[in-house]
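A short write-up of the structure that comes next.
Of the protein chains in this complex, all but one are displayed in their positions.
Labels run A, B and C following the written order; every chain starts at residue 1.
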Amino acid sequence: MKPKVGVFSFTSCEGCQLTILNLEDEMLDLLGAIEIVNFREAIDERGHEYDVAFVEGSITTPEEAEEVREIRERTKILVALGACATLGGINAIKNRHDLHQVRRKVYGDGAHHFPTEATQRVRDVVPVEYEMHGCPISKREFLQVTKTLLLGRVPRPSPHAVCTECKTAGNVCLFDKGICCLGPITRAGCGAICPTYGGDCVACRGLVDEPNLASMIEIMKSKGMSRQEVEDRLTQFNTLEPVDLEPHFSS
Amino acid sequence: MKTLVLSKMDVPGLVEALGETARLIGPRKKEHQFVFGQITKPEQLALEYPTTILPPSRQLFPNDEPLVRLRLDDVAASREIVEGEKTILLGVHPCDVQGINILDEVFSDSPPDANYLTRRSQTIIIALECQAPCSPYNLCFDKGTYRLEWGYDLLMIDLGDRYFVFTRTGAGEELIGDLPFFRAATPADREALGRARETQAGSFKTRLAGPVNRLPNALKEAYDDLLWEAVGRRCLSCETCTNVCPTCYCFDVADEVELDLVNGTRCRQWDSCQSCTFAEVAGGENFRPRPSERQRHRLFKKEVYQYEKYGRSACVGCGRCSAQCVASIRLNEMYNQVLGG
Amino acid sequence: MLDTAPISRKSLFVPEAARILDVEPLTAREKLFRVSLNDRPLGHRPCQFVEVSIAGIGEAPISVSSSPASSEIFDLCVRDVGTLTQAMHRLEPGDRIGIRGPYGNGFPVEKIIGKDLLFVCGGLGLAPLRSLILHCIENRASFRRLTVLYGAKRPSERLYREELAAWAKDERLDLRETVDVPEEGWTGNVGVITTLFRAVEVDPLETVAVIVGPPVMYKFAVLELLQRGIMESRIYMSLERRMRCGLGKCGHCQMNGIYVCQEGPVFCYSDVKKVKEAL
Partner (left out) sequence: MKGYEINVHHITRIEGHGNLVVNVKDGHIEELRLEIVESPRFFEAMLEGRRYDEAPWITARICGICALGHTTASILAAEDALGIEPDEETVLLRKLLVDGETLQSHILHLYFLVAPDFFNAGSVIPLAETHPEVVKRALRLKKMANASVETLVGRKVHPIGMMPGGFRRWPLPEEIGEVKRLLLEAREDLTATVELFRRLDMPPLRRDETEYLALREDGEYALYTGQIASSLGTISPPRTYRDRIHETVAPHSSAKHVSAERDSFAVGALARYNLNHDRLRPWAKAVAAELGLEPPVTNPFHNNTAQLVEILHCYEDALELCDQLLERPNGDHRIQEPTRHGRGVGASEVPRGTLYHDYRIDESGRITEANCIIPTGQNLANIEADMRQVVSDMAGGEPNDIQQRLEMLVRAYDPCISCSCHFLDVEFV
């Protein structure tokens, strides 16, 4: 019997599940290998028990928390899909603001009608077997992980930094062009796609296991970045991994 | 050995002719830097380049190299994948040629690695001598790697409007066999060569505080030096230094499976002793858990371990690791510290 | 062009097919696999290892646990810690695995003939050491005293329990065991392995000691042995490092300049005591 797979989406842009839909070359083979029983964006049917549940999005309301708990109960393996789910991602930027004020700003006097809770990662709510990082996830990693899961094992996240993939691609390092890049402390797996296309890495895949943040911050500082700029960069996707900049910028 | 001359005007013709006989790999411009890549049109070739991002040796030892074709339902159906096609590496600087020679030694060492050697045995190297140092970090003068005595098939030296060409191997001579672009060198060419070499020698300078042959012992004495701690504090473990090194060859092996879950490939990927899990074993024990230890291992591997095993340093002085380190960790500075400079 | 010396151009990475004849759970985490290659005996020396693979999953080095005398069928004792080993635990008799090897130097048995032998092993260390112990039992006349010290974390984690029981009764060797944490029914020794040393009589001039165990064990065990007067050149050990190729290339197993997969895994203490990353 083909393994049953569900794709679920919480607070997110749905770009990660779209990335799955964009697997044009592999789609038919993929459908041959798995049975997709829940994928609201693409299909009508809904299933109930899953071998693998891919969960996209951050958890930002009590209802979402409830729903993800229910999914957890109905699935053998739960994979958090994308930066929203694994890091809080862009959604977590709001946690840096006073949530009360955020609501007031958007809804004015009606703010009390719109409860919002602090953005949470999926693993803050339920146990997760694998975190597939990226904003959006990489097609390659999605396929690799899916195949590995089909073979009955949970893969191990890459121990390497984005720089390794950037070097493999033979890219001109952005630092060489005077642009700061978080590739050295960011977990690989995206193929260094941003540096390859001229953008600096902003760590959408989260940090490596043992990031040398102290050194990275000093480097950013030496490139003329202000405290605010360093903070923006380090929190764009990683608000939930706070970094103490005080020791580097006091004096 | 033959001595020939190639007019620069004939380079495009040569490129086209070579491209017809083999896969031609040479330096190409990438933004403001250079990379080795396939040359399909003469204008892609950029022979006047300081250095490339990745060394040409990586062409012989590609990332994600397939080793074994696998059938998941039958191990007995495993088949080797040993690939190679006739390739010409054109415009390889002396240090990089020696980098390739060092890989040759490692992969020929018992037991020999058929994957590398097969690719290598079909590769012709056309070296190109440098006229001046390519960066503030290279150590090729100190290391004696700015000129070549062997390890190449053809060697080109820039004489302004033409290249002086030495043939070194039969394969090299055969390659240019009847091509109309070469003529025998005349006494005037030789004189010009002499002058070019003099200028060249004058432009390279020593960057080390002591003789390079003191390095192995100086490093050994500095095994417990605080230098490593200082370097370790800055190191980001991003692996760039080893990825851009012409003589690094550490790898990992992993299986890739197709969606049919029946066919697969066992591949090797570049790996690096700078990765934090490189020396970790089951149970979590890590034999080189700290960046300081890993940086020390990198230098020791080049200057001590390889030296003791093969009789020469595995650092060819290309300067890439220093030039490309985001944390500004400079090999020459570290060497100078242990040499007491 | 590189001289194409007439060396073999065959890739060393292609595994040979081997058949699993029998699977026996030894503890909750270790299983014993009886394996046979298709066309040949393995031909291993004690303490050598093979690269075991499952297509699509990967490879890992595993020690050959059985005696060299019977290498038509050989034993692998595997703990399920990760990718390959967990997949292996799902295999059944009749399934096939890939084998490369044997690799490594193996134990220099010729150097210990006529000696008192003291085996010190902890945990999974018994897996490789068993090949040597069995070799010594089979060639009992070539050696003098045979002492085996075995430490496990818990009684239920002891490997080869039936064999240990037989060894305990066997007059050809002196087996002593200890556990870190006792469990119900355990009447034996409790404590770290070094506690066993004290009770053993050794003739320092005639004893060769062999240590195999988890990384933390070596330092203490060596110290103890040196204190008992055993010569550095007569202390052997098998060291574990991460390995990806087993061919002296991938770089993972290097401790300082030494490739453990080629020059090891068995080392003489006098050779590695100056190797800073060894112990």
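Please note the rule applied: contacts are C-beta pairs under 8 Å (C-beta built on N, C-alpha and C of every residue); 3 or more make two chains touch, one makes a residue touch a chain.
What you see is a predicted model; the values in this text were computed from it and never measured.
Trainee: Checking the contacts here: which visible chains does the omitted one touch?
Mentor: Counting the whole assembly, the omitted chain is in touch with A.
Trainee: Taking the entire complex into account, which one of A:V52, A:C135, A:L151 or A:M220 touches the absent chain?
Mentor: Of all options in A:V52, A:C135, A:L151 or A:M220, contact with the hidden chain holds for A:C135.
Trainee: Using the touch definition from the top, which of A:A33, A:I77, A:I193 or A:L245 touches the missing chain?
Mentor: Touches the omitted chain: A:I193.
Trainee: Need a quick check: the contact residues on chain A for the chain that isn't drawn.
Mentor: These residues touch the chain not displayed: 9-19, 21-22, 24-25, 27-28, 31, 36, 39-45, 60-61, 63-64, 89-91, 93-94, 97, 101-103, 105-107, 110, 113-114, 116, 135-136, 193-194, 196-199, 202, 229, 232, 236.
Heads up, the rule we're going with is that only the chains that are shown with their structure count from here on.
Trainee: Using the contact definition from the top, classify how the chains connect: line, ring, star, complete or other.
Mentor: Topology of touching chains reads as complete, every chain touching all others.
Trainee: Please work out the Cα centroid separation of chain A and chain B, and write it as a whole number of Å.
Mentor: Each chain's C-alpha centroid was found; their separation is 37 Å.
Trainee: If a residue has to touch 2 or more other chains to count, which residues of chain A qualify?
Mentor: 151
Trainee: For chain C, give me the residues that contact two or more of the other chains.
Mentor: In chain C, residues 56-57, 82 touch at least two other chains, as defined above.
Trainee: Report the residues of chain C in contact with chain A in the complex, numbered from low to high.
Mentor: Going by the criterion above, the answer is residues 56-57, 82-83, 86-87, 90.
Trainee: Please name which positions on chain A make contact with chain B in the complex.
Mentor: 26, 29-30, 32-33, 143-144, 147-148, 150-151, 159-161, 163-164, 167-168, 170-173, 175-177, 181, 183-185, 208-212, 214-216, 218-219
Trainee: Applying the document's contact rule, which stretches of chain B touch chain A when the two form their complex?
Mentor: Spelled out, the residues of chain B in touch with chain A are 30-33, 35, 37, 53-54, 63, 72, 233-240, 243-244, 256-261, 270, 272, 275-277, 291, 324, 326-328.
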